[in-house]
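A protein chain is absent from this complex, but the other protein chains hold their places.
All chains are identified by letter, namely A, B and C, in their written order; residue positions are counted from 1 within each chain.
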Amino acid sequence: MSEPTQTGAQREELVLNMGPHHPSTHGVLRFVVHTDGEIMRKAVPEVGYLHRGLEKLAESQTYAGYMPFTDRINYLEAMFTEQAYAMAVEALLATEIPPRAEFLRVIACELNRIANHHITLGCITMDLGAYTPFVYLLRERESINDLIEALCGNRITHNYLRIGGVAYDVDNIWLGQLESYLDHFEPIINEFEALIVGNEILIKRMQDIAVISRRDAVAWGLTGPNLRASGQDWDVRRDIPYGAYPQFEFDVPVGPLGRGQAGDCYQRFLVRVEEMRQSCRILRQCLAKLPEGDIKAKVPKMIKAPKGESYASVEGARGEMGCYLVSDGGKNPYRVKWRTGSFSAMSIIEHTSPGLMIADLVALVATLDVIAPECDR
Amino acid sequence: MKPAEIQAYLQQKLDKQIEWHEGEKNTGDPWAIVEPDLWVDACQLARHDTELAFDFLRNLTGTDRPDDGKIEVVAHLWSYVRRHAFVLKTTVEREAPKLSSLATIWPAAVWYEREIFDLLGVEFSGHPDLRRIMMPDDWVGHPLRKDYTEQADYRGIPTSRPGYVTAMPEKVDE
Amino acid sequence: MGALVNYFAAIGRSFVTLGDGLAVTFSYMFRKPITIQYPDRTKLPVTSMLPARSRGILEMDAGLCTGCTMCAKQCPIDCIHIEVKKDEETKQRMLTSVIIDAAKCMFCGLCVEACPSGAIRHSHEFEGAMYDVQRLMLSFVDQPRPVAKPPKKDAEVVTAPLGSFVRKMLYPADRQGPPRTGGGSP
Partner (left out) sequence: MEFIYNYLSGLELGPWATSILFAMAVLVVAAAVFLVALTIAGFLVVVERRVAGRVQSRIGPNRVGPFGVLQWLADGLKLFMKEDLVPAQADGPMFRLAPYLVMVGVFAAFASVPFGMLLIASDLNVGILYILAITSVATVGILMSGWASNNKWSLLGGIRSTAQIVSYEVPAALSILSVVMLAGSLQMSGTASSPGIISSQGGWPWDWYAFYNPFTLVAFAIYFTSAVAEGNRTPFDLPEAESELVAGFNTEYSGMRFAGFFLAEFANVYLMSAIATTLFFGGWQIPAVSLAAQAASFWLRLVGLAIFVAKAAVLCFVVVWIRWTFPRLRVDQLMSLCYRYLVPIAFACLAGNAVYLLVIPAGSTVDNVIHWITTGSFGLLVLVFLWRVRFHIKRSGDRLDFDLLARGEKGSFDPAIQARPYGKFRRRHGKESA
């Protein structure tokens, strides 16, 4: 803790060091908070504590061997990073993916999205002081993890996708389990709403707090739920269709929904609740339409992508998950760069924070859903 | 607009030759390369021209090309209004890489440029807050350069763990 | 007047929504808890409750290994170390050492996919907490042994039960391993 610094003529500013280990900085992340009493003048995020050089690591891995590393970029949405990477390589190889594999990818990704939103919504409520909703959502997430473990063997870092398809097929028993999970889960969303979404204290804590206008959201490159909450009707799944998504019907929730104004914390919260419902809808359509066939296209054992570059983006749980891949024709990727939702979301905090209270910063960080490993890579 | 049309449009508006590249087997994304002194003008045009209206800077990054002695800076652009994408590149000298900042055009570029500065060592003039972002402030070198070698230790902490498999004793079980 | 209505509406709304939230949490007093009492009060050992694809600590059935070293080549982080030497007298390829660094392994399963004979596999053991990280260096070959022939396509391969090799190494009988769970009544 540094000494309070004297700024300006008469008022003292309290410089607080929030993090790197603080209960509400998800992961290891530091904010230098300049406060005047409870009101913040500025909060500057300092990132990099979880930089593991995953982009540099790609340069020494084979194309197939890099797949498990992509899981580590964000352990909460590993399927999306895998999907983005696989799509980037496939774009260079010009591989056709079998339809069943595309469906399985959608199933895996949407399950992952629900699991991720469980954590996000739970963390929001926990950061606002309610512990129990977090536990309920974690319990639901465990069921999804069980499903994913039965599907691909790991609970968090899945390594399920392969270049050209997926690793394992599903059978009817697993699909039945998925269906019964959906039957169980959809009423749980209602229960969650009764418990916390309509809760007056929670609404008071989030409504009209830390408003990010649509203009700002676009300029700072916010994506995903954060962008939609600000009122920009945009979803990569619908607007730049990839995989099997054109075959599904789903709504894209866009703020303002319910109480509050577009771009405030409560909207970011509501958009995510609604997205869980839409993911359930997509999963049900997947179950109805799942085609038979191969689950992996023919790709050479040692992949050598032709010279060139590609940028593939998927709608991750935290916004656009993009993978920029450069190939020099060798067997290792020449350069991989990840464009992640948390990175942009983190960069807007300094811009949004002035005038908020310390408690609001917690709400802002939680609802922007910034995850330090995804930001730092 | 298609990327090729955008390239032609840019070329006409800027009144300069813009290089146009595609992947080896026409797979992946094509890209356009502008001269570094045109970089800000081209981006300004891309952002504010009503035909282009690239309001979303999707990604801004760099690639080290030691064979050419260059560092590429790549911007992936997207327009919510026109719904089209474009890949714009420029190259800077590897020895003393300097480029103008895009921070005034897209605020999102602030952090992306900090990252490029940190990991590739490109200096952006006119940047509001050019500090290292991922690595510690007193780190030596720019890790994403191809010829980068890690220092053996950082403030007395070794940067590598001995590989147990290779440094294995013959007998594991005591 | 409108302000007064808002004032009391806010009070009323708070009462209803907070009360409903209380009803949800109270209802859990009358529901079964979801948790189980790991590790000693489950009906079966947790390792036997895991799904078949579950990726636990790697193990190697050295009797099946063909010495092709595909697993070591595929491993992205080089945690598998295989040595194959040609015996000077018999001209037989001998498997001299197979060491898997379970502390380094990231459980991606790429080696298992690459293995042509099913020798390397993920067991369902996951309780790898040790006082010494060296004990997670799992060595599966004690003395040099001839490599196996690659099995024919679609042939059934009989191997020892899953986890029987790695369990010996992680929890030797002379050391106190983790409690083998299950069977006990709560």
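Here is the rule we go by: contacts are C-beta pairs under 8 Å (C-beta built on N, C-alpha and C of every residue); 3 or more make two chains touch, one makes a residue touch a chain.
The structure displayed is predicted, hence computed values, not measured ones.
Q: Quick one: jot down which shown chains the absent chain touches.
A: Output: missing chain touches A, C.
Q: Please pick, from C:Arg53, C:Lys73, C:Arg93 or C:Arg145, the residue that touches the omitted chain in the full complex.
A: Missing-chain contact among the listed residues: C:Arg53.
Q: From the list A:Leu76, A:Val89 or A:Met126, pick the residue that touches the absent chain.
A: A:Met126
Q: For subunit A, which residues touch the unseen chain?
A: On the subunit A side, contact with the omitted chain comes from 1, 14, 16, 22-24, 38, 125-132, 135-136, 139, 150, 167-169, 171, 173, 183-184, 187-188, 190-191, 194-196, 199, 201-202, 204-205, 294-296, 357-360, 362.
Q: For subunit C, which residues lie in contact with the unshown chain of the complex?
A: 11, 18-37, 41-44, 48-49, 51-53, 112, 116-118, 121-122, 151-157, 159, 186
Operating definition for what follows: only the chains that are shown with their structure count from here on.
Q: What chain is the most remote from subunit A, judged by the mean position of CA atoms in each chain?
A: C
Q: Using the touch rule from the top, work out which pair, A-C or A-B, shares more C-beta pairs.
A: A-B
Q: When the centre of a chain is set as the mean of its C-alpha atoms, what distance in Å lies between subunit B and subunit C?
A: Going by mean C-alpha positions, subunit B sits 39 Å from subunit C.
Q: Where the centres are mean C-alpha positions, what is the separation of subunit A from subunit C, in Å?
A: Going by mean C-alpha positions, subunit A sits 26 Å from subunit C.
Q: Which integer distance in Å separates the CA centroid of subunit A from that of subunit B?
A: 23
Q: Identify all positions of subunit A at which a residue touches two or more other chains, and write them in rising order.
A: none
Q: Would you mind listing the residues of subunit C that make contact with two or more other chains?
A: none
Q: Touching residues of subunit B toward subunit A in the complex: what are they?
A: 22-25, 27-29, 31, 55-59, 61, 63-64, 74, 76, 80, 83, 85, 87, 106-108, 110-111, 119, 132-136, 143-144, 146
Q: Using the touch definition from the top, list the residues of subunit A that touch subunit C in their complex.
A: My answer: residues 61-62, 64-69, 71, 132, 139, 142, 146, 149-154, 157, 159, 167-168, 191, 194-196, 198-201.
Q: Going by the contact rule at the top, pick out the subunit A residues touching subunit B in the complex.
A: Within the complex, subunit A contacts subunit B at residues 47-48, 51, 53, 55-56, 59, 91-94, 218-221, 232, 234, 239-240, 306-311, 313, 320, 322, 324-327, 329, 334-335, 337, 339, 343-344, 346-347, 351, 376-377.
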